[in-house]
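Heads up, the thing below is written out as structure tokens.
Selected chains from the complex are presented in situ; the others are not included.
Each chain carries a letter (A, B and C) given by its place in the written order, and its residues are counted from 1.
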Amino acid sequence: MSPGARPPRKRRIHKRVPPGSRPGTLIADPHGSAPVVRAFGWGPGGGEELVNASLEDLAALRQRHALVWVNVDGLGDAQVVRRLGEIFGLHPLALEDVLNTHQRAKVEDYPGQLFVVARMLQQGMPLSTDQLALFLGPGWVITFQEHAGDNFDPLRARLRSREPELCGRGADYLAYALIDAVVDGYFPVLEDLGERVEKLEEEALHRPVPLTLHGIHAMKGDLLLVRRAVWPMREAVHGLVRQERALITADTRLHLNDCYDHTVQVMDLAENYRDIASSLVEIYLSSISNRLNEVMKVLTIITTIFIPLSFIASVYGMNFRGMPELSWEYGYPATLVAMGLVALGLVFFFRRKGWMGRGARERAREQSEIDRL
Amino acid sequence: MSPGARPPRKRRIHKRVPPGSRPGTLIADPHGSAPVVRAFGWGPGGGEELVNASLEDLAALRQRHALVWVNVDGLGDAQVVRRLGEIFGLHPLALEDVLNTHQRAKVEDYPGQLFVVARMLQQGMPLSTDQLALFLGPGWVITFQEHAGDNFDPLRARLRSREPELCGRGADYLAYALIDAVVDGYFPVLEDLGERVEKLEEEALHRPVPLTLHGIHAMKGDLLLVRRAVWPMREAVHGLVRQERALITADTRLHLNDCYDHTVQVMDLAENYRDIASSLVEIYLSSISNRLNEVMKVLTIITTIFIPLSFIASVYGMNFRGMPELSWEYGYPATLVAMGLVALGLVFFFRRKGWMGRGARERAREQSEIDRL
Amino acid sequence: MSPGARPPRKRRIHKRVPPGSRPGTLIADPHGSAPVVRAFGWGPGGGEELVNASLEDLAALRQRHALVWVNVDGLGDAQVVRRLGEIFGLHPLALEDVLNTHQRAKVEDYPGQLFVVARMLQQGMPLSTDQLALFLGPGWVITFQEHAGDNFDPLRARLRSREPELCGRGADYLAYALIDAVVDGYFPVLEDLGERVEKLEEEALHRPVPLTLHGIHAMKGDLLLVRRAVWPMREAVHGLVRQERALITADTRLHLNDCYDHTVQVMDLAENYRDIASSLVEIYLSSISNRLNEVMKVLTIITTIFIPLSFIASVYGMNFRGMPELSWEYGYPATLVAMGLVALGLVFFFRRKGWMGRGARERAREQSEIDRL
């Protein structure tokens, strides 16, 4: 019922490499899945796709084609990473970062290659993120993903159909297209969060339950995750746009600028949702206080009306000898009338205080106004 | 009664283009309205206005006049956008942004043209925003609006009357005038928000109801929307002022600086209202607590006065055999007097505590002081 | 009693000029007061003061003297502003800002003249601000004020007495002296706010009433107003200090730096008061909670002590036939003793919980400690 969710389960955050050991040591996550390698090669002379390619095939592919894209899904085998690093001359420090899957998004310049880490958002309750490590070199792009499953299928289709817009350009354009696909993947996640915000807003305003607060808390956790993923991503893309590099053409930078705009837009929305979530907490807490007020008013009204009446009754329940009222002919009805007057007086008092007497009509009107909002 | 409003309904935020597809793909919003094209051409040799012009007319218009302004209302037809792009050589990435109507305000330099996105605020409950995409080239301005309805009618009148101040200058001055009209359109919206702030302030201070908090929440949502629209607008205008460009003369930049001042003023007011709104939430919550205190005091006073009296009465309602008081001649009146003394003692105690005894006069005086404020 | 005040009444914030109209259009506020012009001229050959001078007199005055200061109080007549602009060559965009009296403080360079907007704080409940527009040109200073009433009388006296320190320097020094007088005028306002802070602090700590919170809210509103006035003023003065300009000598910039220091000091104090005000809200809210606790404790103690006693009494008020206690000789006194023991036990329980039994002495001591603070 409530769009609440368990807050993100924190994942292992330590580096697997023990402190003080040689940097560049490659140790795979023992729980990582086995790598699946898929490669595309293309150029003026035609294109080719290899699935589950051996490392030797890749070396050959690179020779045969002007442009090569190798994608590795699953980081369970450090050997594959190391060998690929040898074939394409990837920098050891960057390779260590590939296996250490808790990197923030970043761009690093190594001689003759550019290393980009991006984080992909995975929908779910709670949200999670996946690391994409991307190497851009002259004529090749290598990508490593922690798990299978990405947004790149339309790109693969465009490669297979040898779309000139994509295949007629350099490796930097492919790298841009991959980063753009990652950023485009943020939008459905944000849209989903937007729907959760709306549901929680509806709940907090009109029928708050403790679950509502849990839901707001869970959403705040997810928004923190989004911020942690997108903020550095934004900076990284900005770094690609701002700084001239030999490996990236001016035209690709123009496209990257478009991509940068999208990251700004995502951050903007996420911050917006955070502001609304904070406001919802206030709404929720005030509604709890309002209810307490309601409860206390009912208690006070009932108690305050009956306590004096009971007192009168108990006075005439006393067993004193000389109580003349008891023998009066109209003693009993007079007492009942007196009780009625006391009760009416108290009701009048409460109405004047505004605790009672907003009749059903007033309430109904107010409720309808709330609903209209 | 309460100036509260439903928080902004989140609109679709995803790009309509699937992730990974070719950038520059133009896909119109299927729910967009059909484009209405209106064009002005003018120059030393006179002026002309075309309504519902065909695209061929526009190409001819451009030939006939030194200066051209084409405005398109409604983005339901990607074909119109594409063709206009061809006639004036608009950049494909910018055209994609035209159709993707959730852009933040921004300025982008493309070769031989300047692309500006601005957001217009649309009054209403809740507020909404409309995108204005503006291309400035040598001798022409092209504007695309999501929906019909804008602040540009005085400008059109000035064009029709061939006002020298406007028609004797270049296309950059027209672009400035359009942006200035957008920014001027923020002021009535802010004024309206200012009135809502005042009403909510009045309510929160003097007669808070749950609707007040809903109203504050709705207003905060609208202020977030204003910030999301105006902040990037401010940056965009600042970018136009700060940086020299071939397409914009120094004189126009002086005018744009004036326009920048207005965006700063709008942000300033919006931030001011946000601060007041936060303060109002505190006021509201404290007033709820105050009421609870009031309720509890009444309950406590009534209960505490009558409980001992009832106890005394119930003691003399016991049926023990040997209760000498019951047979005393003045037992009953003595008991009543004792009860009266207990009640008076308790009233005295509560007065000393300050829970009672601020008589009607004191309350009236305080109330009048509050009202005076 | 409470230094609370109604929050600043928002004034009209829209530009009077309709959106889209020609910039530089001068439209006076229809509610503005009629302009009163006062001019000083001085130089090596002596000095002169004109009150209610006609515009022709001013043109002549400018010819006669090396240095001229024209001050206009009241902006109800756009014609006066326009004519003055023609006489001294004031820039149309700046003149529009003169009439649009909701400008933020700013410095703008126009060819051959410097345009400064400053905001003067007007004491009162609530605070308000007045706009001072100042033009500095070679040999002349023109000032426009929204309303009569300023801090410049000592300056006028110095001009009349032909004080060499002031009259022996250029127009830039007079402009500095005017700005300095505006900034010096902030200090009494801040001092007044400081006294309100102290009073509210005293109230919130020792005898909080709902009016206290209203007072804090009103003070926060006034502090926002101060910030909105002084922050841009600080930036404007900083801009005058930092940037070399032909119209301002190095010596005057040294004096302006002193003036900048004062704006920094004012902002510093205002921020300080804001922090204290936020803290006061917490104090106030916690004191409300404390009182609720007190009320509830009294209710609980009284109720909890008497409820069991009343229960015992009502048991022996039952009319069962076989109730042996009723006929015991010492039944009644034994019951009274039992009741006393129950009451004593409960009192002991509450004392151990710390809800009772801080005797009058302890309270008095604590109160005196609070008072000492």
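Please note the rule applied: a contact is a pair of C-beta atoms (placed from the backbone, for glycine too) under 8 Å apart; a residue touches a chain by one contact, two chains touch by 3 or more.
Since the model is a prediction, treat every value here as computed from it, not as a measurement.
For a quick check: 3 copies are placed, so what copy number does the complete complex reach in this file?
5
Following the convention adopted for this analysis, only the chains that are shown with their structure count from here on.
Return the chains common to the contact lists of chain B and chain C.
none
Centroid from C-alpha atoms only, then distance chain A to chain B, rounded to Å. What do you get?
Roughly 25 Å separates the two chain centres.
When the C-alpha atoms of chain A and chain C are each averaged to a single point, how far apart are the two points in Å?
41
At which residue positions does chain B touch at least two other chains?
285, 289, 292, 296, 299, 303, 307, 310, 314, 317-319, 323
For the complex, which residues does chain A have touching chain B?
151-155, 158, 163, 165-166, 177, 180-181, 184-185, 187-188, 190-191, 194-195, 197-198, 201, 205, 254-255, 257-258, 261-262, 264-265, 268-269, 272, 275-276, 279-280, 282-283, 285-287, 289-290, 292-293, 296-297, 299-300, 303-304, 307-308, 310-311, 314-315, 317-323, 353, 355, 366, 369-370, 372-373
Any idea which chain C residues touch chain B in the complex?
Contacts found on chain C: 1-2, 4-7, 9-10, 12-15, 17-23, 93, 96-97, 102-104, 106, 108, 110, 209-211, 213-214, 217-218, 220-221, 224, 228, 281, 284-285, 288-289, 291-292, 294-296, 298-299, 302-303, 306-307, 309-310, 313-314, 316-319, 323, 325-332, 335-336.
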